[in-house]
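Of the protein chains in this complex, one is absent; all others appear in place.
Let's turn to subunit A:
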């Protein structure tokens, strides 16, 4: 539903994206990865019409997004910016209610539909119990769920998120990603997120977009495209890619960079760069026991390809 045509975008004098063509599949969880300053946030912000392209266009269902009324876009596409400013003293329900803005006017500030949508969004993001709390008193993980609830209240088909897990601890990262996964699987939403963690990207994405220096290096299902070559090309890092013991998705483990890091002789130091086939028995220290592995794997619906 979202695509770019010959997109050129950037800030002030600096051109970040230079002639980007990209197709983002509908009803999929797309994750954009890449090194710092590769233009992934710029891409997401341009896709969400937060910055205007210098030339080329972003197409939403075939129409240039810049030419559509911004309210109409906001009913079809919601975006969570990287670190939104938390307004002081605003309650959770109030903030989630702001997501109804595209359906409101100053003479029609609230409707039954608004109430229903806010309620649904708060239940879905598991913040209904916090409705009366001021957002600035919440923990980072709760806050992020509130922001996601706000975007859910927009009732859009697509949801774009710029590094939604940054500044969260591991458990809260998983919580947020699980929520996004559920939105895709249970609600059929199109989700596009910029993530830093390759392994999380591989675990949750249906469609992975790897970027470097403002260009797309590879795009496709992570199980098909994510290998040691790609990681080296994109991040300039040698690594070993093995199947994740829990999900079977590609798991990226940086190669041994210093012999003093290895306490036991796990990987021959010379083997890592050439360990292209993921089936090689590398890095198998302390893997989860088989029983719990199955139990964990069972709790995650398969990616459904």
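What we mean here is this: contacts are C-beta pairs under 8 Å (C-beta built on N, C-alpha and C of every residue); 3 or more make two chains touch, one makes a residue touch a chain; residues count from 1.
We take it that contacts and distances are computed from a predicted model.
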| item | value |
| --- | --- |
| Protein name (UniProt record) of the chain left out of view, among "Iron complex transport system permease protein", "Acyl dehydratase", "Pyruvate dehydrogenase E1 component subunit alpha" or "C-type cytochrome" | "Iron complex transport system permease protein" |
| Option from A:17, A:58, A:118 or A:228 whose C-beta touches the chain left out | A:118 |
| Among A:78, A:125 or A:239, the residue in touch with the chain that has been omitted | A:78 |
| Option touching the unshown chain, where A:48, A:125, A:146 or A:192 are the choices | A:48 |
| Residues from subunit A at the interface with the omitted partner, ascending | 1, 45, 48-50, 61, 70-76, 78-82, 84-85, 87-91, 93-94, 97-99, 101-102, 106-112, 115-120, 122-124, 128, 131-132, 150-151, 154-157, 186-189 |
